[in-house]
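Excluded from the complex is one protein chain; the other protein chains are retained at their positions.
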Amino acid sequence: MIGRLLVSCQDRPGIVAAVSRFLSEHGANIVHSDQHSTDPEGGIFFMRIEFQLKELDDKIESLREQFTEIGKHFEMEWRIESTAKRKKTAIFVSKEDHCLQDLLWRWKIGELVTDISLVVSNHKDLESVVKPFAIPYYHVPVTKETRHEAANSHLQLLDKYKVDTIILARYMQIIPPQMIESYKNQIINIHHSFLPAFVGGKPYDQAYERGVKIIGATAHYVTEELDQGPIIEQDVQRVDHRHQVNDLKRIGRDVERMVLARSVQWHLHDQVLVHGNKTIVFR
Amino acid sequence: MIGRLLVSCQDRPGIVAAVSRFLSEHGANIVHSDQHSTDPEGGIFFMRIEFQLKELDDKIESLREQFTEIGKHFEMEWRIESTAKRKKTAIFVSKEDHCLQDLLWRWKIGELVTDISLVVSNHKDLESVVKPFAIPYYHVPVTKETRHEAANSHLQLLDKYKVDTIILARYMQIIPPQMIESYKNQIINIHHSFLPAFVGGKPYDQAYERGVKIIGATAHYVTEELDQGPIIEQDVQRVDHRHQVNDLKRIGRDVERMVLARSVQWHLHDQVLVHGNKTIVFR
Amino acid sequence: MIGRLLVSCQDRPGIVAAVSRFLSEHGANIVHSDQHSTDPEGGIFFMRIEFQLKELDDKIESLREQFTEIGKHFEMEWRIESTAKRKKTAIFVSKEDHCLQDLLWRWKIGELVTDISLVVSNHKDLESVVKPFAIPYYHVPVTKETRHEAANSHLQLLDKYKVDTIILARYMQIIPPQMIESYKNQIINIHHSFLPAFVGGKPYDQAYERGVKIIGATAHYVTEELDQGPIIEQDVQRVDHRHQVNDLKRIGRDVERMVLARSVQWHLHDQVLVHGNKTIVFR
Partner (left out) sequence: MIGRLLVSCQDRPGIVAAVSRFLSEHGANIVHSDQHSTDPEGGIFFMRIEFQLKELDDKIESLREQFTEIGKHFEMEWRIESTAKRKKTAIFVSKEDHCLQDLLWRWKIGELVTDISLVVSNHKDLESVVKPFAIPYYHVPVTKETRHEAANSHLQLLDKYKVDTIILARYMQIIPPQMIESYKNQIINIHHSFLPAFVGGKPYDQAYERGVKIIGATAHYVTEELDQGPIIEQDVQRVDHRHQVNDLKRIGRDVERMVLARSVQWHLHDQVLVHGNKTIVFR
């Protein structure tokens, strides 16, 4: 069975030695390890270790208890996870289906290892897309007047399904602060531009107006400032003078779904660590 | 001999027929033709034709005279050029040599077909780079106090050498309005970011701060608004959390010189037409 | 209404003039035009014109008749099509669904303008994928013994549905010569490698063995020689030493469906012309 150990702390000598000895002494074999220090001379140290350990699920609690000492000694933020325990995911959508379709397809063929617990939308349009996958679809309308009420419904749903991870798959509504706070670095949004260019609404129209030669998409964790959260992944595609706004949207759809899918997969595999307003992605 | 006919006008039926008949009647064979209409239903029409015509240089003046009628009829902006007449180019640099080196090398091996008439710099540093190419190097210092004087020197030099095209190969000074006006859509700048992201100074520092996963460079014609002119070409390169600002600069250098070289080549071949604040690049 | 005129012939002066005068005289406005000559000095000339003409569908037969003279004069291969008449498409699949899913989704949202007349497979597996789209699904098993019989069934089906275009969306069977002959340059295959590297079976295993740093996919017209037909489009994606064969397959799926979708779209828009064993793609 495969487990993951994630660590971040002030960099100083002996961390790798202590952690690897701990795993070795507990019979775990390191199958993959990544580390990063923001500054070789006294920055923040990040590490992600994938290890193999028989009967991990029986041992995981005791493993965590015993790691506490090391964690305290190095003043780490850390967690140990078993890959046997899948993350629970909620997908939020509005009317555009391309990201949703792509995520559902990848999930169905086993590319995305997660439990998709529910789909939430402010519209009814995509219910028929979700139906064949036997995933509950909740239509929660959001208007100026019902915003507060909708936020409560959302939180209740997320709570009911014990959701870990929220994917905004072209969900065109502002996420209220309470949800952002409750799911810090757990809400992934796909923005349909190459951030920080073209923040806010209608990025393809903005891109067309500016006459850029390349368009892009950006997946990021949601923070209170719109389109300003830590970037997980970006990608681009060439365009030229022959492309009208609708062409940019068509070409952009493919970029968006690729970027979102990659980001979601990395998140599900605990490959993304957040440091300030940036991400470390151990690929 | 190869000539080029460039046309823009209000789109309406019969333009291509009239122009191609004109060329055919004058014994010219169209070897390449590109056209673009900003809107099939009554937009602006752009056309670039490469044609072969014996003794073009003897005939070019009479060709121009006779085309005037068609030009008037369709209210065209147009020009007929012979490839035998090379554009005259000035390169402006400051201290960074990568774009300059690259342009000089491409020019020497015959990739860039132009006369590089002079190199102008606000520093002495790159004189030794230019020397082996036997191109005059002018050191024109620019300070707050001498800005006006420097602008005059620049204009006199450009005038003296009958320069058509100005390449800002990482020239880190503001171009004064008079020069921009005199060389409209003839001044190419390379900006070391993926515009419109990271306008202004220190774009790599800005990119590092924002934590982007892709950096880029943008070549554009210079207009009075800083970094806002028509974009000719852009390109990008992946970066990640391991890259410090210096790495972004190193990786960016390669993107900058590629993007600038492509843009300069298209400009020299009359492949770039400007429409409002955008370009049409006939590749 | 929009029509398309496609022309190829020996290059010589006057072709563009004659064709554009013809269209102009018949009241058609050229909205887009592309041309290419394999050699400015006497090569083969290719042209694709999109024109606007009121009541095109009533006039198309008489237009064709009258163009015959020009066609004869320049010894052209040519055709005039109305975009009102959609191509009829058959999709062939085996067990992998990613290309099929992608094509069906693009078709449903209106990206691919065609009538998908039927899906043919040597397996039953993907019937449930096709069902919601209300497209007939034919299961035609192919074994060594039934190969001849299957070929006949295929031809009958294609004939019954008056199919123009055949898309092999990861169909893992050899196409018999008779079908290739009957649908020359109308059968598009997606090969899961960057041709000409890794011809034949198991290209991802071959790529893994060779240790390439980039994998790709290739869409091409099917000819009698396996994986040797005219290439329509290729694209690539980076891989590295951490990727096992299954990762290459996963990453490759995304490249395959993008490359196939682009190729199909260009084919449906008559943007692909074949010259010898190469394609001219007017993008």
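Residue numbering begins at 1 within each chain, and the chains themselves are lettered A, B and C in the order written.
To be clear about the criterion, a residue touches a chain if its C-beta (ideal position, glycine included) is under 8 Å from a C-beta of that chain, and two chains touch if they have at least 3 such contacts.
Quick caveat: nothing in here was measured; it's all calculated off a predicted structure.
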Residue touching the undisplayed chain, where the options are A:I30, A:I44, A:I135 or A:L157: A:I30
Residue in contact with the excluded chain [from C:L168, C:L195 or C:M258]: C:L195
Touch list for chain B against the chain that is not drawn: 97-98, 101, 105, 109, 111, 132, 242, 250, 254, 258, 283
For chain A, residues in touch with the removed chain: 11-17, 20-21, 23-24, 27-35, 37, 40-41, 52
On chain C, residues whose C-beta touches the chain left out of the figure: 36, 194-198, 210-214, 216, 230-236, 240-242, 277-281, 283
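Here is the rule we use: only the chains that are shown with their structure count from here on.
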Rounded Å distance between chain B and chain C, as computed from the means of their C-alpha atoms: 37
Chain A-chain B separation of Cα centroids, rounded to whole Å: 42
Residues of chain B whose C-beta touches two or more other chains: none
